[in-house]
Structure formats: structure tokens, C-alpha cells
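Reading through the C-alpha cells given below for one structure.
For this view, one protein chain was removed and the others were kept in their places.
Here is subunit A:
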Amino acid sequence: MSQVVVVTSGKGGVGKTTSTAAIGAALAQSGQNVVVVDFDVGLRNLDLILGAERRVVYDLVNVIQGHANLSQALIRDKRCETLYLLPASQTRDKDALTEEGVERVIAELRTRFDWVICDSPAGIERGAQLAMRHADLAIIVTNPEVSSVRDSDRIIGLLDSKTVKAERGEWMEKLLLLTRYDHARAQRGDMLKTEDVLEILSIPLLGIIPESQDVLRASNVGAPVTLNNPTSVPAKAYMDAARRLRGEALDVTIPRDKKGIMGMLFGRKAA
């Protein structure tokens, strides 16, 4: 049975697109049929993170308006053949999406893929609400920082009221993905700890992604970090999150670089 997942946060810049690409790729790498859908109409970026920016011909808006069919708009990843992208339009705005159109496209994607992962735009307006509307499950991407936690709380409220599942009176499953986590800072008392964020938001934890240069390197070259450097710490954290999504009961550990003695002597960290 196919699962529709929305990756959302309220706040911008916390890692929604990066996480959509990494988790989508991790699921596809384990043999699942995955489509990642960019809902950020007007400010698309998922194509860039996946390195498919020069292959976009048709987009979500074209499909919704009937100017192209799904097969024409879907872009297959060059490195992982079970991973597809449905890009957003760069020239239109969010009003180009209609509720019926989104419903039709999601229904069609459900018949073709095991996982439909919707990358939500930032904010709590129409675009974000359309992205979450048909989801079976939500991944709330949160940084351990006050404004991000507050916005996540708002988004949780919307997920419990504005989605089809909520309107039917069904339980909307929400999972926390804590990104840009810096264990050393949290230990020093300078950053909210995982337990703090979990207690405040009171939703289950999907994974902890450490702040890492591997994530930036991967986006520089246009590859999800799980494909670009599968043995790196953030890639492993995303792969574990993907396994949990598939129902495996894996303990969540705080991912850390294992530095050797030379690394400890000469390793430098920004900030």
C-alpha cells in the first residue's frame, strides 16, 4: 500500500528539501518505488538538490492544468532508478495549484509508487496546506532552536485540523526529524537537547541529523547525501530514519563523528 508523506516545518531553512531528497533517496536505495514532489511553486529547489535542474520540462502545475500528463513530468533519477521527481513550477505562484488538481495528482501517484513524499513550502498558508492535505503521515523538520520549535508547534496544530485525515476524524501521525543538531553544544547547555524538543512538541522521534559539512557538499554537487556519501554520519542518520519509516524498530542514537586521536588534536569545527 502506498504512503503519502509530507515533509513540513512552518519555518524556512530548517532542511525540508534536503531531508525530502535524502529520505526519498534512502527509501529508493532500499528498493522502494519513490516519488518526491516539490510543492514549493515559484521557489522550487528540490530539482537543484537532486541535480535534475536541467532536466525539468513539465511540472506539477502543467499536470494539474492538464497541459502535460504525469509520465511527461516525472523525472527519473540518474543514479537510483526507483527514485522519481515531480518538480514544481518556477514561473507560476501557489494559486496555480487547485485543491481538486492536487487531489487528482496525488491519487494517481498513489497507484504508481510505494512512497509519495511531498516537500512543503515554508509558512502556514495555502501552499503548505495543500502539500499536507492528502498526507497519511507528516515529518516535522525542526532545528533545536526556539523559533523553529514554535513554528513546528503551529504546523502540528494545522496537521490536526486542515488535513483530509483530520477532517475525517482519523489520527494524523506526526514524526519529528531533528536537523542541524550539534551534540557538543547541547551537552554544553547552549542548545536545546533532543529530550527538550520532544517534551515540548510531544511527538515521536524519527531521527536526529547532525549539523555536517557532508550535507552542504552533497547539495553543492546536486546529490542527496545518502547517494553522494553513503558512509557519512548524516547519510547514515537519514538511512536509519528511512528504515524507521518502513516500520523497523531501530533505537535513535545521537549520530557523531568518530574522530581519531589526530582528529581530536587537529580537528577544527566552525563556531
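In this text, contacts are C-beta pairs under 8 Å (C-beta built on N, C-alpha and C of every residue); 3 or more make two chains touch, one makes a residue touch a chain; residues count from 1.
The rule is simple: contacts and distances are computed from a predicted model.
Colleague: With one chain of the assembly withheld, which option in "Cell division topological specificity factor", "Peptide ABC transporter ATP-binding protein", "ATP synthase subunit b" or "Trehalose transport system permease protein SugB" matches that chain's UniProt protein name?
Modeller: The missing chain's protein name, per its UniProt entry, is "Cell division topological specificity factor".
Colleague: Among the options A:4, A:105 or A:149, which residue touches the chain absent from this view?
Modeller: Here the residue in touch with the unshown chain is A:149.
Colleague: Which one touches the absent chain: A:68, A:175 or A:200?
Modeller: Result: among the candidates, A:200 touches the missing chain.
Colleague: What is the set of subunit A residues that contact the non-displayed chain in the whole complex?
Modeller: Counting over the whole complex, subunit A touches the hidden chain at residues 145-146, 149-150, 153-154, 157, 160-161, 166, 168-171, 186, 188-193, 196, 200.
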